[in-house]
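Here the structure comes first, spelled out in structure tokens, and everything after it is commentary.
Every protein chain except one is present and positioned as in the full complex.
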Amino acid sequence: MNFASDNVYGIHPRILAAIEAANKGTSASYGYDDYSKRAEEKLSQLFEKEVRAFLVTSGTAANGLALSALAPSYGAVLTHAEAHAAVDECNSPEMFTGGAKIIGLHGVEGKITPAVVEKTLKGFIRSEHDPKPAALSITNSTELGRVYTPSEIKALSAVAKSRKMKFHTDGARFANAVASLGVKPAEITWKAGIDVMSFGGTKNGGMLLEAVIFFDTALAEDFLYRRMRGGQLVSKSRYLGAQMLAYLEGDLWLENARQANGLAKRLVEGLKASNRIRMPLPSDANEIFAVMPKKLHDKLQAAGVHYHDWMPDTLGPKGIAENEIFVRFVLSYATPPEEVERFIGLVKDLVSA
Amino acid sequence: MNFASDNVYGIHPRILAAIEAANKGTSASYGYDDYSKRAEEKLSQLFEKEVRAFLVTSGTAANGLALSALAPSYGAVLTHAEAHAAVDECNSPEMFTGGAKIIGLHGVEGKITPAVVEKTLKGFIRSEHDPKPAALSITNSTELGRVYTPSEIKALSAVAKSRKMKFHTDGARFANAVASLGVKPAEITWKAGIDVMSFGGTKNGGMLLEAVIFFDTALAEDFLYRRMRGGQLVSKSRYLGAQMLAYLEGDLWLENARQANGLAKRLVEGLKASNRIRMPLPSDANEIFAVMPKKLHDKLQAAGVHYHDWMPDTLGPKGIAENEIFVRFVLSYATPPEEVERFIGLVKDLVSA
Amino acid sequence: MNFASDNVYGIHPRILAAIEAANKGTSASYGYDDYSKRAEEKLSQLFEKEVRAFLVTSGTAANGLALSALAPSYGAVLTHAEAHAAVDECNSPEMFTGGAKIIGLHGVEGKITPAVVEKTLKGFIRSEHDPKPAALSITNSTELGRVYTPSEIKALSAVAKSRKMKFHTDGARFANAVASLGVKPAEITWKAGIDVMSFGGTKNGGMLLEAVIFFDTALAEDFLYRRMRGGQLVSKSRYLGAQMLAYLEGDLWLENARQANGLAKRLVEGLKASNRIRMPLPSDANEIFAVMPKKLHDKLQAAGVHYHDWMPDTLGPKGIAENEIFVRFVLSYATPPEEVERFIGLVKDLVSA
Partner (left out) sequence: MNFASDNVYGIHPRILAAIEAANKGTSASYGYDDYSKRAEEKLSQLFEKEVRAFLVTSGTAANGLALSALAPSYGAVLTHAEAHAAVDECNSPEMFTGGAKIIGLHGVEGKITPAVVEKTLKGFIRSEHDPKPAALSITNSTELGRVYTPSEIKALSAVAKSRKMKFHTDGARFANAVASLGVKPAEITWKAGIDVMSFGGTKNGGMLLEAVIFFDTALAEDFLYRRMRGGQLVSKSRYLGAQMLAYLEGDLWLENARQANGLAKRLVEGLKASNRIRMPLPSDANEIFAVMPKKLHDKLQAAGVHYHDWMPDTLGPKGIAENEIFVRFVLSYATPPEEVERFIGLVKDLVSA
């Protein structure tokens, strides 16, 4: 039973098959292959807008490169205090942007609001002694399992635009957000004011399946240089393109996300039924955050269930009790449904024991 | 007929099979998987020394990250004027090192010598107004198709050591060098004074198959941080590990390189026999540099043969004649031998026509 | 009446005289002059330890360069959330360090504590996904007018050492801290565990009078390169050296700081006596933070008194009332004492009016 992350699971068979199918003959390299070109076209169709799409090999690189096109070295990027770009990327955004400041804002349930952005910008009173406000970045679905709705994104966009800031979305779990909201991809991206996104497919069935997508294509002007400089232009790029094509084909991306989200919903029900595990954050997508008694946790560990504990600070001043632990479960398209049931049963047994 | 580069060919079947075989169940991610661990062990065996090996996704990133462990931001890296790290990576080494200066030295046939290194360092007379000499970097086999012998490397190492500089080798075509020289991997790396290498397998049968290997393991101390910050730590790292394992298994790496080198040798013979194409640089590995009449070139292009033209500056003051063109052919393990023969036949026909 | 900052006042006559006296004949340049050399010797005497001291032209550069010797690009520097290096230097520490993360910690009255440092480091649970904890930095006297005592510094040093982190102090107002505490310079620097400091004299009578001082001289090994690369090696360095010599001569630095601190003490008394202005933060050195009714503020502005308003967030959840304003007054060695009295009188008059 492994709920540690959605990246512990492998490649979806249709994506693997696409890699195999691409493995014949010669192909142009370094991004000039047909697969990469068609992947860009397919993404334009998906987003109902002519986009520029650049394939890269990691979500961290996608974020850093995307932000480098938005924020100068003397700029500031405002994001949530628990955003991946703020705390999980070991100064990678700083590297790609040449030293921009990534400012983590507090916000309940992993989401930032226009109010907290405005308040922060109000504190930029030292003229050039402060960095230049350059970009806003949100993760959707968020690192805490919630989703931003189109109207929430539009409200943030309005603040960004009023300050001439650009707007980025980290879509490492974009498919899960779309599946959760039941919207079209455009509705939570460019139609809501997003300029650039990190489009992640690795967690949702890919092998190395990440793209930087520009809705404001003017911002992509020099991005070929940025990707190359960033060490993210792979020679045998056809295999990245082939993955993306298979991921989009027949809405595999959405199908996988729906499956993962559905398993999460089932797990939430099952855990709630235990009456020993509470979920202080609503679970909108494929991540579940839960507080459980340490004793129960110890037993689950002993039973070999994999999941991560999380910083209780996330919950703010209320926090957790001494004898409790705060943990995260992540569901994948590939998580066997029977394991979810087995886990629910195990919890039930341990609680009643 | 495609001799444009060794990266226009695909994944070797045994490597692709390894990716498929790895695609079951769950696996630890972000480099903590068993495949990556075993790949490091296998590399230690290959090099007859306990190494630290870090898998990454591009040769450019491997070079930049490797150099970042050797050269501080105020340092200088001395390499050949046509080295990949000097002219083919769009300021990527500058990004990874935080702004070190990559100094391209002149050298016949793509190789630098102790003499040119000494001469350059002698010019560092401005104390801290010059950057600090930090590292030497050689490509083996070189960008111009030649190889450095163990004794040549040792001689360069002696200069580096005398100046407290570290020594890096870009092994994007390392296998071709080993195959050409008939040495053991250790003989042209750590036994000859190399501290760190970029070990490339992508051009020789991999999909994304690159590693930074530390022979001086003390230099690897913080490399986990560097790789993460560099956007080069992929989540589903098992697929990089699996590629490396298959590449090393049964000496596939060497077998492939021998095949490519052998084809190059055959092509050299064939072209020489035409009496219209001269090869000003000896071809030690799988790259051939040739000067041909422009007219012949036009006919080959019309016949759909793929290869790149090259800057004649490479040849120094002698250069080429007005009606000539300087070109490069690269052979891959996967180049169909019959295409080589077909190409030789085509040249013969065109010349005699 | 100008209490806006200590940098609105000019050069102390003895320092100006030293610049003039140095202005004869020729002198070695770029830091190899006798003045710079003697300044380093004098600083060694002052600190009762052989130090390495490097003159630079701004406090921001001093901080950035000092931190660059302590924190790698993939490192984290922990400091107070209102530290100059965290919020007043427009990504300058990020530039000099090559992208290290400057993490601002919360702490009452501008001071960080071992507890908050420990708690923060406890949150670094993501191995290399977090930056490497590299350095601690404190400002003494702090940006909020308080001082760190020797024992407070030692306690922080113990935490730093236990995590193999280096320890930096921003001494932009170091003289005011020494004058306030009545200690020897060594007691709040290397004897308390400080490895490197930014030694500022500009605010206290210099023109451009800043130095980076290494107590752990091993850390200074390549600092000549860092200063040059940082654009901080001036050609006519004798004038920086001459300023430092005059500043140290006859303890001018301490005399000036005592004067400024004394005026601050007098102003605190005077303002308190008004019964309309409260000072939520004790004033240890030459800065005073005060809360006053907005109406009174308006009248003081109308009367042409210069001082800055400050972010009320500094005061934490208690904050200020709607009709209040939070402001800062800074006293200089050169503030005319009669202006302090005039200001106190003005407040008294306005309050009683």
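Each chain gets a letter, A, B and C, in the order it is written, and its residues are counted from 1.
We take it that a contact is a pair of C-beta atoms (placed from the backbone, for glycine too) under 8 Å apart; a residue touches a chain by one contact, two chains touch by 3 or more.
Since the model is a prediction, treat every value here as computed from it, not as a measurement.
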{"item": "Touch with the omitted chain, as defined above, among A:Asn2, A:Ser73, A:Asn256 or A:Thr335", "value": "A:Ser73"}
{"item": "Touch criterion as defined above, residue of B:Glu20, B:Asp33, B:Glu89 or B:Glu152 at the omitted chain", "value": "B:Glu89"}
{"item": "Selected residue (touches chain absent from view) among C:Glu89, C:Asp170 or C:Asp195", "value": "C:Glu89"}
{"item": "Which of C:Lys101, C:Arg146 or C:Arg229 contacts the chain that the document leaves out", "value": "C:Arg229"}
{"item": "Residues belonging to chain B that touch the chain removed from view", "value": "73-76, 87-91, 94-95, 98-102, 123, 125-126, 128-131, 311, 313"}
{"item": "Chain A residues that touch the omitted chain in the full complex", "value": "30, 68, 72-75, 98-99, 127-129, 131-132, 222, 224-229, 233"}
{"item": "For chain C, residues in touch with the removed chain", "value": "2, 4-5, 7-11, 16, 19-20, 22-30, 56-61, 64-65, 89-92, 95-96, 202-203, 206-208, 225, 228-236, 238-239, 306"}
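We take it that only the chains that are shown with their structure count from here on.
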{"item": "Most widely separated chain from chain C, with each centre as the mean of CA atoms", "value": "B"}
{"item": "Whole-Å gap separating chain A and chain B, where each centre is the average of the chain's CA atoms", "value": "35"}
{"item": "Whole-Å gap separating chain B and chain C, where each centre is the average of the chain's CA atoms", "value": "50"}
{"item": "Set of chain A residues in contact with two or more other chains", "value": "89-91, 95"}
